[in-house]
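Missing here: one protein chain of the complex. Every other protein chain is in place.
So, chain A:
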Amino acid sequence: MDIVNEILEREQKKAEKYKPITVEKHLDLEFDVGSLLAFDTNDLDTKSLHSQKDVYLHTLSRDNAQLLLNKVWELPTERIDEAIVVRLPPPTTVLPRAKPVPKPKPLTKWQEFAKAKGITKKKKDKSQWDEQLQKWVPLYGFRKAAAEKEKNWLIEVPQNVDPMTDMYEKKASEKTEKVAKNELQRLKNIARARKVKIPRVGIPITSDKASATQLATAATVAKASTASLGKFQDKLPKEKEARGKGIHEIIPGKERKRKAPLPTPQAERENNLNLLDSILNKRPKIDMDRAVSKYIHDEQVQRSEEKKNLKPSKGRFKGKGKGNVTNFSAKKPKAGRGQRNPSKKNPGRKRR
């Protein structure tokens, strides 16, 4: 019995030493077990906070830590290598990043183009079946060169090429050119990504055919490359100067002019008035059309006046009959319904 009591006593002592795992709180805490976080929204006890700050804060944090651990213990536990382990749920609290979000890698010119056009990369096999060699040949890399050498043991010289050309050499130079072009484009992409301005190298010299715009640019530049900047060069009919982005800069003597500074309102007004004066003075002093129309108008007015004056003496003219030729407004014949003049001799049939 002594032993039992002793054990019980010891246990009691032990229990006294440890605080209870249950904690009383007015308001429940909010937990984010995933990031081992607990929010205590209860009010602080200001009296004890002032009187015994350290003790109060210590107990408060212990209680809250206890509550958090209680929550952790509620989760399903595993035993791995004599250790009890808990798998935490994903955290719900969004934490701000310490570092800024990494910027997306700038796209190369081709990637940009492909994106705009909706071109997606197709996966190719690393090796291809070669009909001629009757075996699998890698598309690039190890054993590709050897296979190529085996395949091209003889290269035919095409009909349209000088028969003495070394086709192997030609092929090699084409390859080096391609590599060089690729390297240049790679560097250009880097410069573009870093927004470095690279000088224009002029018109690209291609081994193959140049495009129409390239030729036009070359012609324009060549034409302007005289001592007088191409001022006295002959022009073809319908010839147009090359246009486009950056072409203006490479044509000699076509440097962009600096913009004139904005004039003050007074100066602008003066300029406008001067310009207007020059326009108004330029107009012909004698407007032929106007003069003619005025003349016609005067004539018409004069004639109408004359007519008015002649009206009273109308009767006298009528007696004469045939004599007045200018009288266009003669009365229409009345077709027998008018008054007859018996004194007149047989008028005969009406002729119209």
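The rule is simple: a residue touches a chain if its C-beta (ideal position, glycine included) is under 8 Å from a C-beta of that chain, and two chains touch if they have at least 3 such contacts; residues count from 1.
The rule is simple: contacts and distances are computed from a predicted model.
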item	value
Complex member absent from the view - protein name from UniProt, among "Putative ubiquitin-protein", "Dynactin subunit 4", "60S ribosome subunit biogenesis protein NIP7 homolog" or "Cytoplasmic tRNA 2-thiolation protein 2"	"60S ribosome subunit biogenesis protein NIP7 homolog"
Selected from A:132, A:211, A:225 or A:300 as touching the chain missing from the view	A:300
Omitted-chain contact residue, chosen from A:120, A:176, A:266 or A:309	A:266
Where the unshown chain meets chain A, residue by residue	262-263, 265-266, 268-269, 272-273, 275-276, 279-280, 283, 287, 289-290, 293-294, 296-297, 300
